[in-house]
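A protein chain is absent from this complex, but the other protein chains hold their places.
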Amino acid sequence: MPEGVIKIGVVSCSGENCLGGTISRLATRKMIDEIYPDKTVTICLPLFLAGGEQERMFANAYPTITVDGCDKLCAKRATEKYSGQVSDALDVSKIIGKEIAESPALSTRNLTDEQREMITKVAQEIKTKFEKVFTDYVNTLIKSGKTPASGCGCQCGG
Amino acid sequence: MSKRYALLPCNGLDKTAGCISREIALKVEERSESEIICPVFFRVAEAKYRQSTQDRPLVVIDGCQTRCASKLAAEKNLKIAEKITVAEEAKKRGQQIGASLRLGSDELALAEAIAQQLLAEESKEEKEVKRAGEEVVAFPEKYEYEIYTKDKFIFRVPKGEQFFFNENDCWAYVIGHRARVGVTDFVQQSLSDIMFFTPPTIGAEVEQFGELGNIESGKAVFEIVSPVSGKVVAVNDELVSSPERINDNPYEKGWIAELELTNFENDRELLLDFKSYFNILKRKVDSFHV
Partner (left out) sequence: MFSKIKVIPCSGMGKVYGLLARESALRVTQNLRPQECETMCLAYLVTGDQEAREKIEGKNCITLDGCPAMCAAKNVEMAGGIVVDKMKMIDIMKEYKGAKPGTATELTEEGWQIVDEIAERIAAKVKKLAKEEE
């Protein structure tokens, strides 16, 4: 089956309260801008929470990874509530440290080299989880003999 | 018959065009049974004007492209009978608006001309009485769709024998000698949030594949290519203040214009039916990074 039609959703918080939110947002953007642009679909968390049909439909049908800036895990809880089990979840505060993650939110105007390194580090973690979820998903599809659900809405495989 | 409008001018006190809009409202109010709605008061206490907006046709008078009065009307879910944008009216008349907030003779003359226009216009009721013998074309409010998805994006294509499409992703729904025209989901998804709508002119004769106005987002300007030839008889004015309706649903509330058809039997030979267009759409969507 063509790999190109398989996508994984990434739901990120972009918490205004803390640096963890900024890092979470930028690391997720790195996934779609640089790392796996053809395989990643970002889900807009506010729209997802407000009932966005397209966002929820995708998260329901496809594997989803959540990326949270702090241990409140808003993205994870929201995805579980509205679209079922997440395939994997990341808590940025566990990667960069709770104290740093909880420091005030940062404007992207003033990123330091140190912060850029944090973004890269978190992006790498997302990438690792992403690859595992992707592989598992492909294997599941192969085993079940199903074609991916993207394409014609009547599931004819077209 | 004396006009009985509810007049909603913008409150543009820092621009000449805004001051002209106020002047227009005053002139119309003085010479008819119309009532002025203060936009500032309306925003905080709409109860005062509720009766007026229910009983009278609403005329919105904006000074400039920011269209504050139109936005206020949209916010309050009001049906707008007539929309005037002073800057556009000045442009149509080849007139420059001065910089002073105190209106000069040219600005007052412009206000007078626009006021006269409003006072002379037939009301919707008057037009309906006149058109009593004419055929009324009622387009459906809802359609059935076939859906194609890519990632999280949904592309609807309306089914039905009366739908015709061109390869420029525009559609026409034909009833008798009338067609309603718009753009497909492929266009609105590609453009993302649509911010501006430039409508075609009512009365304009358009050839098949001729231009029927345009829509613009932060990404691009899209020229609407008419699938049919005809005369523009109606335009979806709501899109001027709320172009996002095209994003919500470009087939229902986001329709663009209606045309009186002039050559449909020939036109249809170059148009696609639902099935053909759906296949084209799938190919476009698959190869496009939305």
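Every chain is named by a letter (A and B) in the order it is written, and numbering of its residues begins at 1.
Convention: contacts are C-beta pairs under 8 Å (C-beta built on N, C-alpha and C of every residue); 3 or more make two chains touch, one makes a residue touch a chain.
On a predicted model such as this, the values are computed, not experimentally measured, just so you know.
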item	value
Omitted-chain contact residue, chosen from A:Ile23, A:Ala78 or A:Met118	A:Ala78
Contact residue for the chain not shown (choose from A:Glu16, A:Glu117 or A:Asp136)	A:Glu16
Residues of chain A (touch criterion as defined above) contacting the omitted chain	12-17, 21, 25-26, 28-30, 33, 42-47, 49-50, 52, 72, 74-75, 77-78, 81, 104-109
Touch residues of chain B, complete complex, unshown partner	65-66, 71, 192-193, 195-196, 216, 218, 244, 247-248
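The definition used in the following text is that only the chains that are shown with their structure count from here on.
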item	value
Inter-centroid spacing, chain B versus chain A (mean Cα positions, whole Å)	39
Residues of chain A that touch chain B when the two form their complex	7, 9, 37-38, 41, 43, 53-55, 57-58, 150-154, 158
Contact footprint of chain A on chain B as seen in their complex	146-154, 282, 289
